[in-house]
Every structure is written in C-alpha cells, then in structure tokens.
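The complex appears here minus one protein chain, its other protein chains still in place.
As written, the chains take the letters A, B and C, and residue 1 is the first residue of each chain.
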Amino acid sequence: MIVVMQQGCTQQQVDHVVRLVREMSLADHVIVGTERTVVAVIGDDRFKDRSMLESCAGVDRVVPILAPYKIASRQAKAESTAIGLGGSLGCVAGGKKIAVIAGPCSVEDRGMLLDVAHAVKEAGATALRGGAFKPRTSPYQFQGLGERGLEILAEAREQTGLALVTEIMSIDQVDVVCRYADVLQIGTRNMHNFNLLCAVGKTDKPILLKRGWSATLDEFLLAAEYIINAGNGKVILCERGIRTHEQYVRNTLALAIVPAVKRESHLPIVVDPSQGTGRAYMVPAMCKAAVAAGADGLLIEVHRDPEHAMTDGGQSITCETFAQLMQEIKAVAAAVGREI
Amino acid sequence: MIVVMQQGCTQQQVDHVVRLVREMSLADHVIVGTERTVVAVIGDDRFKDRSMLESCAGVDRVVPILAPYKIASRQAKAESTAIGLGGSLGCVAGGKKIAVIAGPCSVEDRGMLLDVAHAVKEAGATALRGGAFKPRTSPYQFQGLGERGLEILAEAREQTGLALVTEIMSIDQVDVVCRYADVLQIGTRNMHNFNLLCAVGKTDKPILLKRGWSATLDEFLLAAEYIINAGNGKVILCERGIRTHEQYVRNTLALAIVPAVKRESHLPIVVDPSQGTGRAYMVPAMCKAAVAAGADGLLIEVHRDPEHAMTDGGQSITCETFAQLMQEIKAVAAAVGREI
Amino acid sequence: MIVVMQQGCTQQQVDHVVRLVREMSLADHVIVGTERTVVAVIGDDRFKDRSMLESCAGVDRVVPILAPYKIASRQAKAESTAIGLGGSLGCVAGGKKIAVIAGPCSVEDRGMLLDVAHAVKEAGATALRGGAFKPRTSPYQFQGLGERGLEILAEAREQTGLALVTEIMSIDQVDVVCRYADVLQIGTRNMHNFNLLCAVGKTDKPILLKRGWSATLDEFLLAAEYIINAGNGKVILCERGIRTHEQYVRNTLALAIVPAVKRESHLPIVVDPSQGTGRAYMVPAMCKAAVAAGADGLLIEVHRDPEHAMTDGGQSITCETFAQLMQEIKAVAAAVGREI
Partner (left out) sequence: MIVVMQQGCTQQQVDHVVRLVREMSLADHVIVGTERTVVAVIGDDRFKDRSMLESCAGVDRVVPILAPYKIASRQAKAESTAIGLGGSLGCVAGGKKIAVIAGPCSVEDRGMLLDVAHAVKEAGATALRGGAFKPRTSPYQFQGLGERGLEILAEAREQTGLALVTEIMSIDQVDVVCRYADVLQIGTRNMHNFNLLCAVGKTDKPILLKRGWSATLDEFLLAAEYIINAGNGKVILCERGIRTHEQYVRNTLALAIVPAVKRESHLPIVVDPSQGTGRAYMVPAMCKAAVAAGADGLLIEVHRDPEHAMTDGGQSITCETFAQLMQEIKAVAAAVGREI
C-alpha cells in the first residue's frame, strides 16, 4: 500500500507512520515529492487493516496496491479454470463450449418443471435451473416448495441428463441441497453472507456465486476467495446486474466485468440476463451480447407460461422463444470462436 | 396496482389482462385515456407477483400503488414506536431522549473494551456497541473473538449499566448471542438474509436492523416486516450509508431517509455516521446532522487508540473526541426539542 | 398520470385534487380501492408540471403514465429511422450495415491524424472521429486545436472519403464546426445543455447525441426531442457508459439500453465502448457485445501511439488492434444479420 501524507505534514507524523508500518512487520520507503510525501509500504499487507493508518495525524489517505484476493487471482494460476457442472451432457463452465443453464425461476409444480426441463434440453441447454428455496423481498411472497422442489428437480435431471443448479440460502440447508443438487447457487443477496460462503466451501459441489447488487469486483473475487479458502476451488462467478439509477431495467447488466474477470482471475464467469435486466424482451439481445463479450455461460429463466409464473414472470421467456434464441446464440458463439 | 397498456394495444390484450386480474381474485377497472389504456387493479395485491402481468402481450409496465409492507407502516400504527434497548440507564430508541450507542468496531481485548465502555458511559452514552462476530470482506481479516468477545461485552455491561448491542451473522449464532446481548444487530450485508431475519424474529430481543448497501426504502421496511411478521415487533432501523459513485467517503450517508421513515413507518430510526462515511473526521459533523434531521439515535465507533484498531481504525473517533462531541450533540438535540 | 392519495385522506382532499386536474383542462377518474384512492388523470399531461399535485394535502405521489417525449417515440413513427452520416463511403446509422466511427480522441497533429484516418479507412471504418474542441475536466489539460483541428479533419475526409464526426461544446462554435463537420457530436457533459441542443436543432447536420453520465432513458430521449422539436430530425443516440459505484472501469456500459431504445424510439443508437469502459483492453470485447446487442454503430478511439496520446491514451486502441477487431466484429455482425 501507499500512505499519502497531507501537504504540510510534519516530519514527526511521517516518522510515526513509518513506526506503525514497521510494527506491522512491513518495510517502508519514504518518497518526498514536490508537493506531497508518500510512504510506500513493502510486503504482503493483505492481512493488515490499512484503515488504521488512515486515522494517523498527517495522513491524507491510504491506497492499496495489491489486489486483496490471492488464490482467486490470475497470478495464482495462469491458465483458466474449467469446471464441470455434472449431469450426463458434459456441461462445463470455462471451456470452449458455453454452458447454458435454463429453467424456471422457481419450481412450482412437477408437471410444469418436467415440461420445461425437456424443452430446454431439446433446445440445447445442458443444465437446469430452478429454485426450491426462494429468497423473496417480501415475507408475503411465495417462498418455494423446499425439499419437495428438490425432489422434482432431481426427477427432471434423471429424465433429461441436465445438470441441476439450485439456490441455497442458509447453512442449515447445506445437507439437504447437497443430497439433490449438482451445483449450489449463492444468490446475490447472500454474496456477503460469509458464514454461508464458508459452509459451501466445505462441500465438494461446484458453486455458482452471484455478484452482490452493489459489490465491487474486488468484493466479488473476495467472496470467491472465501469459498476457495475453505477448501472448494470450484467457483463459477455469475454477473446478474447491479443497482444503479436506471429505471427501465430492474438491474444494470455490467458486461464489462466479463473481460475484467478474464484478466484478473482464472475462474469462469457466466451471465444471467434474466435477473440482469428484469425484462423478458431484453433477454435475447443481452444473451447474445454476453456471449460476444466472452462469457463462459448463460443463466436464463424459461417458463412454459410466464403469465402464470409464481415468481419473476416478467423476466421469463417462453420455451419457444428459448428454442429460437439458442439458434441465434449458436451463431454468435461461432463468431467468437466458441460453441454451444 | 395499475397495469399500463402499450399504445396501440388490442381490445383482446386488454381483455386478457382483465381475465388474469380476475383469476387473482382482484377487481379491475379499465380506463381508456387519450393515448393509453390502463387497467386499475383493486384489492390487496401484496401477495401477488405483479411481474407476471408484465409478461402479457400489450402490457407496457405495472405500477404498484400499495406499499409492499403492512405492519411496519405508519398506516398500521399511527403513533411512533419506542423501544427500550435494555441496560440500567434507560436507553430507548424512539422517545424524546436520543439513544447514543457507542463503542469499538470489534472487541479486541478485555482491557481496551472495558476502558472504552467506561469512557463512553462517562460521556453520556447509554448503550455499548462492539462486535464479537465480524463480517469481513476478506477471509484473511480479523474475524472477531466469538463467544469470548461476548463475555467481555457482558462484563462491561455489568460494570457500566450500558445496554449491549452486538452483531449476529448467522442463524447458528442466535442462541449464544441471545445469552449475552440486549440488542441483536443485523449488519448491512445481512439485511437480505431472510432466514436470519426470520430467526431473530423468533427471539424477544430488540433488533437493530441496518439498511443494505443498495436497499431501497421499500426493501428496508420489508426486511423489518420479515422480523415483525415472525413475531418480534421490536425493530430499530439503522441508516448506515449507501453505495454510490462517491469516492471521498466509504458510503454516502442518506439522511433524508430519516424524515421518509418517520412518514412511512412507526419504527424508530438511528444513524451510524461511522460506517456511513468511513472517515473519522466527518463523524462529528454527521452526528450533529443526523440529530438535526430527527434521528432517534446514533451508533458511533469509538476506540481508545484508533491507530492500533484491528478493524475500522480509519472511521473510529477517540474517547476524547467522543466526550467533546457529546456536548455538541446535546446542544443540537435541545435545538430540535430532543434530549441526550 | 395517476395521483395516488394517502391512506386516510379526506373526501375534501380528493375533491381538491379533482378541481386542480380540471383547472389543467384534463379529465379525472376517481377510483376508490380497498386501501387507497387514486385519481386517474386523462389527457395529454406532458405540458403540465405534475409536481404541483404532489404538494397537495392528502397526496402521496404522482405516477406518470405517458412517456414524456412524443416525436422521438416509436409511437410517433413505427419504422426505424436511418440517418446518413455523410462522406463518400455510404456511412449510415440505422440500416443493415453498422456504422463504424473511428479515430483519435483529439486531433493532435496533422501527420498523426492523417495516418490514423487512412488506417481506419483501410480496416473498414466509414467515419472518422476526432476532437478539435475538447471538454476537459481540468482547466490545465489540453483543450484541443480548435479551428486548426477542424481543418486537419477536413483534409483527412477529402483524402479518405470518411464522414467527419466532431464535438461541439458551445453555441458560439456552431458556425465554425458546421463549416467543416458532417456530423455534430454533443458530448455527455452537454446532454442537458438545452441551449446547445436547440442551437444544433436549427442546423441540418446529423447530431450524434451522447447520453449524460447519469441520464435516465426518458431524459436521454427528451434531449433528442429538444433537437427534433427545434427542426432537426437527424438524431443518432449514443450510449457511452454511466456513473455507478464500479471502479474497475471509468464508466459502466449499459448495453441493455440498446433493446430499450429499439422498443421506445425510432432513432438509431450507436455505442462507444472506449468512453464506455475507459480501458483499452476491454474495447474489443465490448464492441462485439454492442453489435450482438443490436447497436447500429460503434464509436471507437484509435491512436497510432496511445502512449503518447495527449488525451485518453488509456482507452485508445492501436491501428493494428483496430484492424484485427474489425475482422471479429464482421463475424459477429453476420451472426446477428448485420454487416460492416
């Protein structure tokens, strides 16, 4: 880190900072500029709270130099990581083939779910999404079918071979969800739920980690680091839109995070244009854009009858739209040297 | 809700929306305007997913009319709720007297904590804050002392009479934290952790609920609704800054939420200018501003030696600064008809 | 618009709102719901200040129903507008062929500009960008060559046939810029400079209108409406990133605005991934994503020697990178039924 002193700070203040740096077992290097003095701190300060130096008299601010994550970084592992999602169709995130994970927002009933599973498989998807435990903003909204939903999802997997991706909301759900699911999804509201990150880090399932609504790139990769650090290196990042001032969308899909992740980390990244826009009519355009930007996969909400969906009807596309979209995505994937 | 149809929609499309509305056991009222047709939906639609209507052909958008929360609203209870925090000093949030909750970010060691507790009590605080379980962005940062931290906090309470406010991060901590704490704090990263909200809603402790980094006012009050709905009406809201483009602060403290909450809800609201700015030098000004805006309390990070704080040193003020600040806050409180 | 009354409002308050609505020569329709009363206002209220109704006792809020723009809307003109940019290479925004507008951020010297112009033409661009008048955040930064820059740009157009796109910052520059440029660019900082919008609306040049840093979609289209309303229908919208909390980019490129504009307006929309990310390494990925999302054109900063660029070196790509990128864009364009 670099400690930037205030203009007009005293020599004692600089000496005091240097003393604190040495107390931290780090080395210092004082540079006297024409207007400002800075103290460059040498050594791995990731384990230190740099905020404390900000409280010293004469300090203007502290600038971190090292990325706060280590094992999630591209420096730690130069080659990209490919992660198999399970199922019998060879679904992988991070390879040449793009992982298409499709299905309804929630599992609502058995018939509907099986229908959609067969339809998305037919159209070329290799994984099935569907929520059994649902995080809902209001306590009055449908909260999911729980374990019954998981059973239905597992039946769909058996019938289709699709890998099964489903959300886990709480540490007390780890056992039950692991019994059924191939991939555990951590939702956007739980990206900062560190106890949950540690808990899923102790399983051997791939983790689909959604970016928090207002998470920075560093925070996103640190959440991955929590999981990897707990023992589970199979983390698939997922961009699903951020909170901004924009109101014609539910969330602003920040696709530039795809090349950013590719540069900073070895982990695969998939994109969720359904949550990422909140508007069904935008989903096809943004799926194609995500693939063109280099995403390793897509998470797409598909429903047999969006008008009667119990959750997220407004952002779900129909099975027919999905089938056509897959043709279009295939062409874009080929144009950027990928496959579906 | 109001369903706004697209310009040029067909009569069949309007009829279809009307049919769906009736399926939901709600009443409809079609208004044909000069440019747009809208379908006003009559009845309590809080339990419905309005998103499904957005997926209908011919629908432009759906506008909610009713606030999504009920029991947290001012309509449900006209008089303001005052909540005792515990301790022997009569600490209350929501009364004429402003609740001042002060202490270090984390419990680091017994001596330090007891010193700070005595100092803040001396200066006029009536509750003590201090983290035993710490949510940290990085897995490499200090994660708190756990139960040992709770023991130290409880000792401080016994010595001083201060009410004890401490964070709970996970449902498996409910029992242990309830054994020691007077007030359970839900941190900003967990405002959307619905399982945790339900779990603390089943205790009889007052809950200090911090607003999520990017939560809307509706989402904030819905999180309170989760807790109340689970059986615990003692919810104290806490504004602690939101994520914006601003970089001279860690968070943007949105004080206008104080009059907004006073209008929309009967619950008390306190303000945390330490987290809410991230810069110690701003804390005094923003404490005074919060009181002038009508806040029912303050949450202030105070440390004996911020330069050696293990967490959040950059936003902690010293015991001396706190003592002087209390004098200033007292004057502002009097100017707006409140007391410290 | 819909006037939502507060719960518990009186009949007099409703009557008062109705009276005000009629004073505005609009019709009213009162709907008494189970919890709320709303007053639906019928007629074109775009010319009214709906804010005044918000100040009435008993009113909770006012919800607009009509889009605030008219002539920029898809309703006003169902077929998409294609706008020729000039030059001799048939550059059009809004047709099947994608308009590629490339060149340096600023005109710095004649040799450099001519070199880049020939290089981008060779690679397939049909328009040249380059700033002669530069809006700079600091008064100490390079402010552009002024009219001398325009002369150099015009020379490049003569040599290459590229259409010439350049920024205009102030109404006193209209005459001089019109003498040289084919397309007048309104920069992001001036999207709300209404006097300038009206001034360029009185010229017959196509206008490339960049979205403001924090402009909503409605505000963006209203800025276009200002220009069209002043007499000039040739408005090309340009997304160039918005201000958010993200820090790994200079701006967050919000590509979902492309399908949104296609739905709401008949105007073409181009995307600027250079400004839209601020990082050269992201430009290729985001150019491909923009085309896949349906953009009608691209604005790309290209420099012979970005390390010595006087402005925006960090987001400029080299001529070699641009040539290769054009091949990749061509493949993506074909995949979505477009051409370069």
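Criterion: a contact is a pair of C-beta atoms (placed from the backbone, for glycine too) under 8 Å apart; a residue touches a chain by one contact, two chains touch by 3 or more.
Everything numeric in this text was worked out from a predicted model, so none of it was measured.
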Hidden-chain contact residue, picked from the options C:L20, C:A40 or C:A293: C:L20
Omitted-chain contact residue, chosen from B:L253, B:L267, B:L299 or B:C319: B:L253
Of B:A40, B:L85, B:V291 or B:I317, the residue in touch with the unshown chain: B:V291
Contacting the left-out chain in the complete assembly, out of B:S51, B:T244 or B:Q275: B:T244
Contact set of chain C toward the excluded chain (per top definition): 20, 46-47, 49, 51-56, 62, 68-69, 135-142, 169-172, 189-190, 192-196, 212-214, 218-219, 222, 225-226, 229-230, 242-243, 279-280, 306-316
Touch residues of chain A, complete complex, unshown partner: 2, 4, 7-8, 29, 31, 33-36, 38, 40, 42-44, 63, 65-66, 75, 243-245, 247
Absent-chain interface as seen on chain B, which is shown: 214, 216-217, 242, 244-249, 252-260, 263-264, 276-277, 279, 281-282, 285-286, 288-294, 328, 331-332, 334-336
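Keep in mind that, in the parts below, only the chains that are shown with their structure count from here on.
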Set of chains adjacent to chain B and to chain C: A
Separation of mean Cα positions, chain C and chain B [Å, integer]: 38
Whole-Å gap between the CA centroids of chain A and chain C: 30
Centre distance in Å when chain A and chain B are each reduced to the mean of their C-alpha atoms: 26
Numbers and ranges of chain A residues touching at least 2 other chains: 214, 242, 279
